[in-house]
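Sharing a structure, written as structure tokens. Questions coming.
For this depiction, one protein chain was excluded, whereas all remaining protein chains were kept in their positions.
Going by the order they are written in, the chains are A, B and C; count residues from 1 in each one.
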Amino acid sequence: MLIVMNADATAEQIQRVVDIIDSLGFKPHPMPGATRTAIGITGNQGPIEAGDFESLPGVVEVIRVTKPFKLVSREIKHEDTVIRLGDAEIGGDELAVIAGPCAVESFESCMQIAELVAASGAKFFRGGAFKPRTSPYTFQGLGEEALIILAEVRNRYGLRIVTEVLDHTHVEMAGPYVDVLQVGARNMQNFSLLRCVGQTRKPVLLKRGMSATLEELLLAAEYIMAEGNYNVILCERGVRTFADHTRNTLDLSIIPAVQRLSHLPIIADPSHGTGKRDKVIPMARAAVAAGADGIIVEVHTCPERALSDGPQALLPEMYTQLILEIRAIHSVIRTHGIQ
Amino acid sequence: MLIVMNADATAEQIQRVVDIIDSLGFKPHPMPGATRTAIGITGNQGPIEAGDFESLPGVVEVIRVTKPFKLVSREIKHEDTVIRLGDAEIGGDELAVIAGPCAVESFESCMQIAELVAASGAKFFRGGAFKPRTSPYTFQGLGEEALIILAEVRNRYGLRIVTEVLDHTHVEMAGPYVDVLQVGARNMQNFSLLRCVGQTRKPVLLKRGMSATLEELLLAAEYIMAEGNYNVILCERGVRTFADHTRNTLDLSIIPAVQRLSHLPIIADPSHGTGKRDKVIPMARAAVAAGADGIIVEVHTCPERALSDGPQALLPEMYTQLILEIRAIHSVIRTHGIQ
Amino acid sequence: MLIVMNADATAEQIQRVVDIIDSLGFKPHPMPGATRTAIGITGNQGPIEAGDFESLPGVVEVIRVTKPFKLVSREIKHEDTVIRLGDAEIGGDELAVIAGPCAVESFESCMQIAELVAASGAKFFRGGAFKPRTSPYTFQGLGEEALIILAEVRNRYGLRIVTEVLDHTHVEMAGPYVDVLQVGARNMQNFSLLRCVGQTRKPVLLKRGMSATLEELLLAAEYIMAEGNYNVILCERGVRTFADHTRNTLDLSIIPAVQRLSHLPIIADPSHGTGKRDKVIPMARAAVAAGADGIIVEVHTCPERALSDGPQALLPEMYTQLILEIRAIHSVIRTHGIQ
Partner (left out) sequence: MLIVMNADATAEQIQRVVDIIDSLGFKPHPMPGATRTAIGITGNQGPIEAGDFESLPGVVEVIRVTKPFKLVSREIKHEDTVIRLGDAEIGGDELAVIAGPCAVESFESCMQIAELVAASGAKFFRGGAFKPRTSPYTFQGLGEEALIILAEVRNRYGLRIVTEVLDHTHVEMAGPYVDVLQVGARNMQNFSLLRCVGQTRKPVLLKRGMSATLEELLLAAEYIMAEGNYNVILCERGVRTFADHTRNTLDLSIIPAVQRLSHLPIIADPSHGTGKRDKVIPMARAAVAAGADGIIVEVHTCPERALSDGPQALLPEMYTQLILEIRAIHSVIRTHGIQ
């Protein structure tokens, strides 16, 4: 259910609607738009009586939301969501670039890579402190030591930090150090973790699961938003298919599909999406051409020594070339007023 | 690395090997077999010096384990693992049947179903207290209220209880009430949860993820075993493919594939594996014929009122028919001395 | 459209309906059933006027067929289709076994294998004369030489011959030598070939394509039947998925799914369905337990020398064991009156 307020509804009128929703035991989600505020309602089992709201002062319209996802939907919020962190943004006019090593491995290597990333004009730095690894016996990340290094990257280079969290202890621990919490593909339907990051107010980068449908991806985002955290960035990172020329099959068609149904930004991960260094640049270009709001990419000054995912990390000169090429494509996209 | 002890090695000799492994900062996993004990070693980064162990009293052999999974492997433990809970077992001669509603919905419906299940000779009762649901707005389970009902099922009918846990709070909460902790398909690579159930000593029913390979399934089990909990039951519940005549594609070939590589028992879930009531019986028969150690199946006395997964729950008379048929097939399998 | 005739409709009345359908430019498909004859109509673009037929003598009812497949459908023919070749049958009470080498390689090896197959009580012999090979540079079959050998197998051992055809020249050439024409998975939607085998009156073994849905499989059979050849046997032989522990993923759930919608018999191919010798027996058992009308299986007296698909061919003693086990399971299925 969505309550659409009048363009000149007062703050008091909005608050009154919120209070009434609260008092009925439901959860109100006020969504200020460019011209008017809409208030989503969740927490109801079954339909709510529209009449209860239609006659309240300041209310224009009460709309039934027909999709299984609500807060995620363009039906509830027409304008694109732009995630802003100081001068950095995801979902706006600028192409967002998130770059860095797969895992944080040492202070020195991190600073080297961060310098490269900052010099390229990218505004976000990625680096794993807690690594979800298929085997319990492989490198699992440096934990808090990595977070401290990441915080220093922010300090020195002004980059916003993106890191993956695997459980509630990571969410707590990472909070003070990082800017964006990442939920990985393997945890896309770890509903406890989704709720946990939903209870923070940090932006969440939510990766599509390896066999997730569009609806499942949107509903995973809905779990986060239903807790009141509306800063969700979706990410296509490849799905699992029979094809064996890449590690995963990057399904770029989900980009326009998300943009049609949802106001949330969506980026692509050509590193995990292909798993092979020589496919990263063409697929990054393709993602931007398909309309992605940004890319997240692995870069390493010394990939052959990387403790995880070395074969997919770009070398510095490839990374610089990538930035050049995707910016050029993004400017074509902008020129033609796409989206 | 695997240390194989002499058939007549003493408890002291075994303990001494364990202590030395400990003192080197590794983790010892003693595995008593029918005729001798073997001791797995995990926690090492890179190879261990075999010579350190070969000369110890009671040691026959030191074997390098070549697979990425170790404790799960038949290389480490040749005999089939049998999970025993009183007179009930999974992995032994008897066909294990785990039956019950998808979710625990009410005391009455649960007792009705439990009576049917017990009468059929099944020894395990399934019922969800915490439901992983794709949408945040659908029924999420009764939580502790459900656990209390499940404990009462155990009391009244002597059935062992299997329930799914989604995070560490559930593991703690469910502990006193249930016999087997289930990790669902969506959490197969939720490594924090795997470690958490690995730290208990309750048997764990680990479902294959929707797009998990055989190796990933075995490595997920390895996460649990690496924490010292060796009571893991694997479960095939269907994978995601293009096929649309069933909700998932039940991949029964993984049963002989697991049995070749691992000593762990494996069962099948024809309810989630097909998602359609009329396919459950044929696929349960097929699973048993393929060599499954048991099946887990949804049954409901009133499926049309079930709060989740109604269309796949068997009606009571279908359930009774199913038990009859799979027992007959299992007895053929036994007669021919298969496995 | 389906015209259902009265139980005591005369041959003249049936013929009159057939003639009228003909005269309207459509194609009549008379389907004699146990108690009455029904006449399917194809070749119409759009609906036909039911009134034209309802008033004819001997007509009970005119039924609109709602599925995209018609002649294949149980709506048109309720009773199971049984394909009969002398004393051999597929789709009836007996479990059909089709066995033999992947490709016909030499007279001697073929006779050796045929002797084994005949001794096991199987009534069908398979052997490729024309092999569809992924590479143009691998063994493509012996062609007519193989057909002559196959005819000799029929002569000596009384086995019915099943062989694959790849195009119209093969259909013509194989005609005099073989009993059942096989259309392989790669040609399931080779509509020219489907029409060509549909114009013969030989039974056709139609294998499911590697990524074919249930509906596509049924519509491929419909192509054959629309030409007037109603002797179609469907075959599940594994589909392509991400899973890598078998060459293909044998999707046994399609067996009950086909049986619900169609009157055609369906068998399974555990050899191609798994691609690994040690998985063939368990999956053959599973297929029969799921309700398959038979199996087609590769057996070779010397698999390591086989010119194609050696790793999946059963050794003679394994084949004998397989026959024992699937017969035992089939007798359980029969005892319980399944299907």
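We adopt the following convention: contacts are C-beta pairs under 8 Å (C-beta built on N, C-alpha and C of every residue); 3 or more make two chains touch, one makes a residue touch a chain.
In this text the structure is predicted, and so the values were computed from the model without any measurement.
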item	value
Selected from C:Gln112, C:Ser211 or C:Gln321 as touching the chain missing from the view	C:Ser211
Of C:Met31, C:Ala96, C:Ala129 or C:Ala226, the one touching the omitted chain in the full complex	C:Ala226
Residue of A:Gln13, A:Thr246 or A:Thr320 touching the missing chain in the full complex	A:Thr246
Sole contact to the chain not displayed, among B:Arg240, B:His263, B:Arg285 or B:His330	B:Arg240
Chain A residues touching the omitted chain (full complex)	211, 213-214, 239, 241-246, 249-257, 260, 273-274, 278-279, 282-283, 285-291, 324-325, 328-329, 332-333, 335-336, 338
Footprint left on chain C by the chain that the document does not show	42-45, 68-70, 132-137, 166-169, 186-187, 189-193, 210-211, 215-216, 219, 222-223, 226, 239-240
Sites on chain B contacted by the missing partner chain, in the whole complex	240-242
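Assume only the chains that are shown with their structure count from here on.
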item	value
Between chain B and chain C, centroid-to-centroid distance (C-alpha), Å	38
Mean-CA-position distance for chain C and chain A (Å)	50
Touching two or more other chains - residues of chain A	240
